[in-house]
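All protein chains of the complex are present and in place, except for one that has been dropped.
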């Protein structure tokens, strides 16, 4: 599978007192890239939810390697992996452009419940693997 | 009418590169205080929306007098005024505690449309005046 | 003077409970466009600040015409105008792409103080007009 990615630029309001992008903002970046990936793969979240399936991030792991700063342009990648029978993960990396210096490694574990509130692994998630 | 207010504290992630609270964040503060005011006055937004009425801010005016900084504690006040037959405004002020130094004066003009998309001024808004 | 603009896309985390971009986020969009404009025009804010000049937004006016939603792509324009001897303004518009439907009209009045805390209008701001 080809790695999906989105290129973005730091916006100054995302930087904090220390002059670097605030730790929480990296979760915004990675979420935006995941949603773009889902759109790209044709996953209709509204339809999924309307059918009673609820998909959610149950665990986030972020390794901060270097900081992004005002003016930086960066790439956010998205890959998927099966974690267990009922779970998958998005494996993501942020790299500084143009050189590709690693900034962040992250992993988001996702689970789903059906209309009855029971854990499930919908076909639509299978298609993302 | 007694002035309604909410006391809040600056969170460091709300500060930007210049070491002061970012201009946009004051809209977060004032919105939070308005929503607390509506809750305090018993306005049920969900019920309002379910009945087909849509209330929205159509204009915001913010006068930035002084900056809030890390560690500051402040008060956000909420008052209402009738603007025209179909419009009202929330008049809000942010002051630094404990002295009450003025930080921000703001005014948010609100309008409503009914289920047919026609401008209206629902009774529930009348009660806020 | 040619109008400067930046094209951006709505990120889902910028949308609120009502399914539209939160009012405060438009200030993030317009600030980002202003900073890109300043960079494009060669204004070195760090150097300006280091020379003791402090430039700040003292008033914001935002007219919300329509809402942006998840998936929307939009253009943020930046123009400048002289307001008085010591003040200028950024006049900005957000339009929905590709049709150009007006979303927001905004105006940000800017003032400056020198190292002695006295109001001034630095040459660097003159160059933006």
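Order of writing sets the chain letters: A, B and C. Residues in each chain are counted from 1.
Methods note: a residue touches a chain if its C-beta (ideal position, glycine included) is under 8 Å from a C-beta of that chain, and two chains touch if they have at least 3 such contacts.
What you see is a predicted model, and the numbers here were worked out from it, not measured in a lab.
Asker: Spell out, residue by residue, where the missing chain touches chain C.
Answerer: 12-13, 15-17, 19, 22, 24, 70
Asker: What does the interface between chain A and the hidden chain look like in terms of residue numbers?
Answerer: 22-25, 27-28, 31, 56-64, 67
Asker: For chain B, which positions touch the chain that isn't shown here?
Answerer: Residues touching the hidden chain, for chain B, are 11-13, 28, 31-32, 35, 39, 71.
One rule holds for everything that comes next: only the chains that are shown with their structure count from here on.
Asker: Taking all residue numbers at the chain A/chain B interface, are over half used by both copies (same) or under half (different)?
Answerer: Here the answer is same, because the shared fraction of interface numbers exceeds one half.
Asker: Please give the pair of chains with the highest number of C-beta contact pairs.
Answerer: Here the largest contact count links B-C.
Asker: Which integer distance in Å separates the CA centroid of chain B from that of chain C?
Answerer: 22
Asker: Residues of chain A touching 2+ other chains?
Answerer: Residues 12-13.
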